[in-house]
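A protein chain is absent from this complex, but the other protein chains hold their places.
Chain IDs A, B and C follow the sequence of writing; residue 1 opens each chain.
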Amino acid sequence: MDIRPYGDAPDDGLVQVSFTLPLAASERARAAALELALKMGLQRPQIVHLKPIGDSFSFFVLYGALEHSVDPETLEVEEQEFPLLAPAEINRVIREQLRRQMVVLGASTGTDAHTVGLDAILSFKGFAGDKGLESYSEMRVVNLGSQVSAQDLAARAIAERADAVLVSQIVTQREAHLRHLSEVREALIATGVRDKVVLVGGGPRLVPAQSIELGYDRIFGRGAKPSEVASFLAWKIASHDRSAA
Amino acid sequence: MDIRPYGDAPDDGLVQVSFTLPLAASERARAAALELALKMGLQRPQIVHLKPIGDSFSFFVLYGALEHSVDPETLEVEEQEFPLLAPAEINRVIREQLRRQMVVLGASTGTDAHTVGLDAILSFKGFAGDKGLESYSEMRVVNLGSQVSAQDLAARAIAERADAVLVSQIVTQREAHLRHLSEVREALIATGVRDKVVLVGGGPRLVPAQSIELGYDRIFGRGAKPSEVASFLAWKIASHDRSAA
Amino acid sequence: MRKPPFTRPVGRLHLDASSIAECRALAAEIAEPLNELARTHTTKSIERAVLRLIGVDGVSPGADGPIPVPNLVVDAIEQSVGLGRGALVPLLHAVETGCGHIQSEAKAIADGATPVVWPDGVELEIAVTRARAEADLAEQRIRAAAAQRDRLIAEVGEAPKPWFYLIVATGNIHDDIPQAQAAARNGCDIIAVIRSTGQSLLDYVPFGATTEGYAGTYATQENFRLMRSALDEVGAEVGRYIRLTNYASGLCMPEMAALAAMERLDMMLNDCMYGIIFRDINMQRTFIDQHFSRMIHALAGIVINTGEDNYLTTADAVDSAHTVLASHFLNERLGLNAGLKEDQLGLGHAFEINPELPDQVLMEIAHAQLIRECFPNHPLKWMPPTKHMTGNVFQGFLYDGMFNLVGALTGQDIILLGMMTEGIHTPFLSDRDLALENADYVFGAAGGLGSEVAYAPGGFIERRAAEVLEECRQMLTKIADVGMFDAIEAGMFGDTSRARDGGRGLDGVIPRERGYLNSIEDRLGDALGIA
Partner (left out) sequence: MRKPPFTRPVGRLHLDASSIAECRALAAEIAEPLNELARTHTTKSIERAVLRLIGVDGVSPGADGPIPVPNLVVDAIEQSVGLGRGALVPLLHAVETGCGHIQSEAKAIADGATPVVWPDGVELEIAVTRARAEADLAEQRIRAAAAQRDRLIAEVGEAPKPWFYLIVATGNIHDDIPQAQAAARNGCDIIAVIRSTGQSLLDYVPFGATTEGYAGTYATQENFRLMRSALDEVGAEVGRYIRLTNYASGLCMPEMAALAAMERLDMMLNDCMYGIIFRDINMQRTFIDQHFSRMIHALAGIVINTGEDNYLTTADAVDSAHTVLASHFLNERLGLNAGLKEDQLGLGHAFEINPELPDQVLMEIAHAQLIRECFPNHPLKWMPPTKHMTGNVFQGFLYDGMFNLVGALTGQDIILLGMMTEGIHTPFLSDRDLALENADYVFGAAGGLGSEVAYAPGGFIERRAAEVLEECRQMLTKIADVGMFDAIEAGMFGDTSRARDGGRGLDGVIPRERGYLNSIEDRLGDALGIA
């Protein structure tokens, strides 16, 4: 069944929109804002707020009834491809698969200096009560911190005989994160280890659906939990038998 | 030249959107929100916030780059059809045209009990430093207050020999304002005085462009000033020679 | 919910206690003639309320749609034996001489099948006896609902104060319900279903479940029942008894009170002047109606909310701040006179000053704290910004937050949560949810300031509060001088002038004649000790 946004009643379609136009506040600017709203599919759009910003910009808040609808049942929703496992289970899988500790290498790469997200996944303390990968007895975690170049990371992956490489990317302006993630993938390919590692990326503005286009085994987004990452790693080595690496 | 919204750089198209979907918070709800955003023309839409409201609604905040653009120069912008006049000038026009005081009848009609907007236009005190119609020596203002029925208003228009009828409509839920404005127009037509009065409507959710569809001589919107209304009335009686009424 | 322990800070402003006492004395003086008016008059709505309380209900078909039986009965009595002696006796006489069943006989009178007769002698005595018996039943019914409230609160749990109060207003009771439940699940403690525009001008209470209100949902007994049970359901789920509110206001004020009492509503907007000023309802009608309504509320354990905040939508919030306080003293006195206890007097306020004025927040604090200190035992209701809310929803969200903060600082009991879209439309589901997040944050994070903060002695806040109190004292002195009716005619409240014989509903005011009987009023008076 098709649904539309719910403002105050079923199917009223009401949505709120705000944007700035590079126009001085004027009737023409209003008309332009309404025209854009119509193009977005807002029926009977109302400009409820217009604020001049300096003398060549105008900020608008609008409400309107969206003409578009969507049938949620027809949408492809990614089922999480791996099962969530308890730590003991994860450790057991690793032991069985690798017969040694799994080596997990993590870094925030390129010019990105953010480490809180990476540490949330790696460090013993973890995130929101969920312990990090360091707490798994069958993992050996090497946290390289931030601002690590793709080359250094690839070199360390070889040196440490890494089973998994975890890349954190927080800064997204001008698509910096995509560029940095690609650099790591290319460096791993160039050094011939891409197929020997599970390659995982993460950051608040990434979503799992980007895994394929980025050539990663898995991308994690906002609010990712260490236990999810650990479960994925266990599932991945089990299902793909990377123990040969 | 086509323009697009300006987030952080020219032509980046970035807009903010929020809405509620009648779905429990879930991956499917996310997918539905993204799908709607795409239909609105948001490229690379990002769900930056998802809040469950109870267990059958989800509130979303999204950002994305609008693919639509608009050329402001090609838009029809209503030029204000009348000139803004100083009070003395307005009084002079009325004197010349009518050779008596102009009778202005105002009311908030139907079930609408809001008077602040109407009083802002009519009362001596006015609005934001702009004196109301009562301050014009050549106007006799009859403020009927609120909750006036269309029939009573039409009857009073005849009794007072009104030159202008001003209708305020504030409550818009379920299009109450449009209904009430139409009732007044119909009542004036039924009693045969529609053509003898300048019919003006006003309220915060109305816009001048609605004048024609509503069969009003002029509609005023949010932030209307008494001096604008007075200027319009003067212009209207001068250009249409209603002095015969 | 992370509300810190609730306290009502007092003693912060070093107010002049004798001035406050003088205000109370003046209010009592002003209220006396209004009391007398209520004692000597009845209204059609009072009589209909009485009939409803003894079980008259339902509608009969009419030319323009169904007409409530209580209206038809009262009108039939008016047109036959007159209403000056009340509606109870003629109806119960018909009942006693007829089939004995109240609703059947009421229907018969409504349909013109049974003529209205004023009984004499023994028949009168029989009718009066029945009236007293019915009054006992009505009292029991009201008490039972109140007891049921207490039981449920004990069972599911009481919400910690301050109570978060939200409005639903879709116009459709079936849309209101899920919205109210969603709000309760996310932290709301009180749901008010606001009424359709125009309902307050109807001289009858619509019937049944309704779906077609404008900017509000019709208040009907069935809608009360549906919402009450939906809130009981969600209350059990969330472990907090969720209160329900509606409006005992407009031409049917007493009937709304009766329905609220029977359907276990918990709070009612019930102001002695709101209808006069903001709905142009006749002042005599209103003062008479409010008295009986409040007696019902008193016994029902319903907390009333007054509406002084509204004055400052038509008058200036700085210049007229004292009118709010003056009206509070009057609403308090009239409430106490009708048997309400202090803890049922949810005086409503907020002094919404233009946010562009310097020191706006300091003035808000001064005013709010002043009310807190003048009414230390009252469950005050703190209102959010409305008039100065624009289409800038972001800034509006902040204003709401600052009002929440002032409410927290000054220990207000009931917090009506502001809507960021107040300047635009009746609230969206999400507006309400965001408002709850706002309040949850502000009260959780800053609520403790109430017991932590003191204001500079002789500082801006203290001086401003003293000034408003003094202006209030002067205003009450003047009103005591000219009387309430003159004061309203002079536009002293809300900058709006109303004539004593103007507005709607005066035709429904009837002087009580010798032989007038309202056994329910008598019963309530006894029970409340205000005979």
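We take it that a contact is a pair of C-beta atoms (placed from the backbone, for glycine too) under 8 Å apart; a residue touches a chain by one contact, two chains touch by 3 or more.
Only a predicted model underlies this, so the values are computations on that prediction, with no experimental measurement involved.
Engineer: Indicate each shown chain that the hidden chain touches within the full complex.
Structural biologist: A, B, C
Engineer: Quick one: which of A:38, A:142 or A:176 touches the chain that's been left out?
Structural biologist: If we include the chain that is not displayed, A:176 is the one touching it.
Engineer: For a quick check of understanding: of C:401, C:494 or C:508, which residue touches the chain that isn't displayed?
Structural biologist: If we include the chain that is not displayed, C:401 is the one touching it.
Engineer: Which one, A:8, A:112 or A:183, makes contact with the chain that was left out?
Structural biologist: A:112
Engineer: Would you mind spotting which of B:16, B:56 or B:210 touches the chain that isn't drawn?
Structural biologist: B:16
Engineer: With the missing chain put back, which residues of chain B would touch it? List them for me.
Structural biologist: Missing-chain contacts on chain B: residues 6-10, 14, 16, 46-49, 51, 61, 63.
Engineer: Please output the residues of chain C touching the missing chain, sorted low to high.
Structural biologist: Chain C touches the missing chain through residues 2, 4, 355-362, 392-395, 397-399, 401-402, 405, 420, 434, 437-438, 441-442, 444-446, 448-449, 451-456, 459-461.
Engineer: Which parts of chain A are in contact with the chain that was left out?
Structural biologist: That gives, for chain A, the contact residues 18-20, 51, 53-57, 59, 110-113, 115-116, 119, 145-147, 171-174, 176, 204-205.
Simple rule for what comes next: only the chains that are shown with their structure count from here on.
Engineer: Ranked by contacting C-beta pairs, which pair of chains comes out on top?
Structural biologist: A-B
Engineer: Taking each chain's centre as its mean C-alpha position, how far apart are chain A and chain B in Å?
Structural biologist: Roughly 45 Å, centre to centre.
Engineer: Taking each chain's centre as the mean position of its Cα atoms, how many Å separate chain A from chain C?
Structural biologist: 52
Engineer: By residue number and range, which residues of chain B touch two or more other chains?
Structural biologist: Expected reply: 18-20, 57, 205.
Engineer: Residues of chain C that contact two or more other chains, please.
Structural biologist: Within chain C, residues 169, 391, 423-426, 428-430 contact more than one other chain.
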